[in-house]
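Every protein chain except one is present and positioned as in the full complex.
Moving on, here comes chain A:
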Amino acid sequence: MSDPTEANGTAGADEAAEPAQTPGGGAGRRHVRVVLVDDHRMFRTGVQAEIGQTEQTGVEVVGEAADVDQAVTVITATRPEVVLLDVHLPGGGGVEVLRRCAALMSDTEQPVRFLALSVSDAAEDVIGVIRGGARGYVTKTITGTDLVDSIFRVQEGDAVFSPRLAGFVLDAFASTDAPPVDEDLDRLTQREREVLRLIARGYAYKEIAKQLYISVKTVESHVSAVLRKLQLSNRHELTRWATARRLV
């Protein structure tokens, strides 16, 4: 909610700026090119209307796509910085888009980053796209301000965990019925767990930093570490877990 400027938040020191809800946080100097992938035209139009005023938000929608093939074509052609990706798409779903854009994601010059934006909150959908390489997941009920915020966060290489995603991840890593294959990867550290828990409880990065007496940068690195573990983890039970229980 009030999570405006975590990018310039140094050690969570600036309390004075806290209540001021500047949309997009210093939008003037930032600029990000975005592609919208969603099979509902109404929704694309709505998002476009909400975040597309480039002068105010700093977001420029450079392309739209309604299915997997279109998405791959548009993304390859426009090379956006961030793709807002729906989970359910005709032609194989968001996971398929991620698979076919894997090369673009790992591009060192100008990587394309994906933010999953979905109405589905079935755990296997969500975990699926995250494991496929998306940098974060937000639900479609998100406000325009928060969405712009998340887009910039993803553009900067950070991960975006909504409370719900944090809950899914905690749940997935908590159910340790089988011994992890790779100890380092398959275990969340105490700190990471704490950070995730606070995200799940609705805390913003800055609030988490204050709560745990660490810097916002540290919070970011914890979240990124969790994302990396989630994407690289070779625990089979992650997938099994996701299909076995559909948490809402």
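As a working rule, a contact is a pair of C-beta atoms (placed from the backbone, for glycine too) under 8 Å apart; a residue touches a chain by one contact, two chains touch by 3 or more; residues count from 1.
To be clear about the criterion, contacts and distances are computed from a predicted model.
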| item | value |
| --- | --- |
| The complex's invisible chain, by UniProt name, from "Dihydroorotate dehydrogenase", "NiFe hydrogenase assembly chaperone HypC", "PepSY domain-containing protein" or "PspC domain-containing protein" | "PspC domain-containing protein" |
| Touching residue (missing chain; options A:Glu64, A:Asp86 or A:Glu207) | A:Glu207 |
| Touching residue (missing chain; options A:Ala49, A:Ala174 or A:Leu232) | A:Ala174 |
| Absent-chain interface as seen on chain A, which is shown | 1-2, 18-19, 120-122, 141, 163-164, 166-167, 170-171, 174-175, 197, 200-204, 206-207, 210-211, 246-248 |
